[in-house]
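Following this message is one structure expressed as structure tokens.
One protein chain omitted, others in place.
Naming follows writing order (A and B), and every chain is counted from residue 1.
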Amino acid sequence: MKRMVEFTVNGEAREMAVDGCRSLLDALRDDVGLTGTKKGCDVGDCGACTVIVDGEPVNACLMLAVEAEGRSVETVEGLQPGVDTLHPLQDAFMRHGASQCGFCTPGILMMAKKLLDDNPRPTDEDIRFGLSGNICRCTGYTKIFDAIKSAAREMEASRP
Amino acid sequence: MRRFDYHRAETLEHASRLLTELGDDTFLFNGGTDLLVEIRERLRRVRNVVDIKQIAGLSAVTYDETLGLTFGALVTVGRLEGLSLVRQRYPNLRSALASLGSIQVRNRATVVGNICRASPSADTIPPLVADGAFVHIYSRTNMRVVPIAEFFTGPGKTVLAKGEIVTGITVPPAGDNTGKAYLKHGRRKAMELSTVGVAVSLAMDDGVCSDIRIALGAVGATVLRAPQAEAMLRGTRLDATTVRNAADKAMEECTPISNVRASAGYRRDMVGVLTGRAIKQALETFA
Partner (left out) sequence: MNMTTPIEQREFKIVGKSVKRDDVLEKVTGEAQYTGDVKLSGMLHGKIKRAAIAHARIKSIDVSKALAYPGVKAVLTHENVPRVLHYGSPHPRSASCTKDQYILDDKVRFWGEGVAAVAAISEEIADEALDLIEVEYEALPAVFEPEDAAQPGAPLIHDVGPGGNLVLDPVRVNRGDVDKGFAEADFVLEGTFAGGRPHPAYMEPNVCVADWDGSNKLTFWTSTQTSFMVRGILAEVLGLPLTKVRVLVDHMGGGFGAKQDLFQHEFLCALLAKETRRPVKMEFTRHETFVAGRSRHPCKIWLKQGFKNDGTLVARDMKLVYDSGAYGSHGPGVTIVGTTAATSLYRCENVRLEGRCVYTNTPINGAFRGYGVVQSYYALDIQMDEAAERLGMDPAELKLKNVVRAGDIAPSGHPIIGHGLEICLQHGIDVLDWKALWNRDRTPDPKRPHIRKGWGIGCEMHGSSAYPGIKEQGNATVKVNEDGTVTLLTGAAGLGTGAHTALAQIVAEELGVRFEDVGVIHGDTDVVPWDIGAFASHTTYLVGTAAKMAAGKVRAAVLARAAMKLQVSPEAIDLSEGKVFLIAEPDRSMTVSEAMGPSRGIPAANIVANGTYEPTKSYSFAAHFTEVDVDIETGIVEVKRVVPVHDVGRVIHPIAAQGQIEGGIQQGIGHTLTEDYVIDKKTGRSLNAGLVDYKMPLSMDMPDIETIILEAAPDPGGPWGAKGVGEDPIIAIGPSIANAIHDAIGVRFHHYPITPEDILKALREKGA
């Protein structure tokens, strides 16, 4: 049985009919057409589908689309502040080699964004703890830590 | 992924009625972090889920010097984890909360859901057992309150009858003379199901242990207490030898199994190590 659901994705209002059992992840990827959010396990173990719902990072695979009713969902596609500009994290990930195969990258970027929003000057331990629900199999994490630290410094420097 | 129908309950009465009327294969849907996994991995056959997250009155967290900490069924693990009250007064629960799944999972999972799943390795159960928490249960005919130690009847099994719903948990107040710790053993530092979890809650009066509860996770069909070990410790100064002997006793009191995560023998060994370490850590509160 389908239900109507209204929510915003990256600030844009969406209204759609979805099956009650449809995950937010499948709805984002197949119904909204935002495939940046990845499905690495579909059971909340890998973090590749991390999106931010009402300010809190969650695994989109472990949330039903109908539960997004009235909520605001942010995905990697909404991270860029403008068409031709990158979020400092995106730029730092490129410069520091923090993304190899890239499959974990959208989820890690969302997690890192939340981390820096809450904690502009994270310690190494804060970063490690913040990413502990996101599996990266390519980088050994070292370059990801570098990129997040670098982005934090830049964001700090550009703050008025 | 198997299909199921989604129902949104408006009230507890509504939810309870749906649970009864929709028949078998109907389950409460709260944080969903276990239920959806069980559906996807075909561990549980589910035809209907009843979402209780729109029900009013289940989201509060309160603290009262006499009653203690009370939180509703919808309170997420992440929310409790972030409360300074929990960090200061219930460091054992705090430690369990912070070690459950990932940040993303904790933002959805609830403590009530964690206990209702009744996994012997559930992280939040040992500290709640060690602290002597109570479970508030709604049914359409009456409300009841059950000591958490009596809530579990086996792996995945609880005293809940069809149509009954846990509405919240109360954890007794933590006095200034109490020390608490929860230690989890896993192969990684995060994203772990505990191989062994040991929670300790103790009270010291004039350097003497006036009370202690030790709860052991993942080493029995349900989370276990270690009553003989506790008895050896009560009334002592918790010196190293006594603690070591009690930890050895706790090893005897647990009933672990072997599986892909660890052998029974290793789990038993870890009960010994972690019991000793947890007592030491609980005592550091006073240091």
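Please note the rule applied: contacts are C-beta pairs under 8 Å (C-beta built on N, C-alpha and C of every residue); 3 or more make two chains touch, one makes a residue touch a chain.
Everything quoted here is computed from the prediction, not taken from an experiment.
Write down which of A:Val18, A:Leu34, A:Ile52 or A:Ala65 is the residue touching the left-out chain.
Of all options in A:Val18, A:Leu34, A:Ile52 or A:Ala65, contact with the hidden chain holds for A:Leu34.
Of the residues A:Ala48, A:Ala68 or A:Leu116, which one touches the chain left out of the display?
Candidates A:Ala48, A:Ala68 or A:Leu116; residue touching the omitted chain: A:Ala48.
What chain B residues would touch the chain not displayed?
Residues in contact with the chain left out: 1-3, 40-41, 185, 187-193, 259-263, 265-266, 269-270, 273.
Please give every residue of chain A in contact with the chain that is not shown.
Where chain A meets the chain not shown: residues 21, 29-30, 34-43, 45-46, 48, 75-77, 79-80, 86, 89-90, 93-97, 99-106, 109, 127-129, 131-132, 134-145.
In this section, only the chains that are shown with their structure count from here on.
Where the CA atoms of chain A average out and where those of chain B average out, how many Å apart are those spots?
The mean C-alpha positions of chain A and chain B differ by 30 Å.
Going by the contact rule set out above, which residues of chain B touch chain A in the complex?
That would be residues 1-8, 29, 32-33, 36-37, 40-41, 49, 51, 53, 78, 101-105, 107-108, 189-191 of chain B.
Quick check on the complex: what are the chain A residues that touch chain B?
1, 3, 19-21, 23, 42-45, 47, 50, 56-59, 61-64, 66-67, 111, 129-130, 132-134
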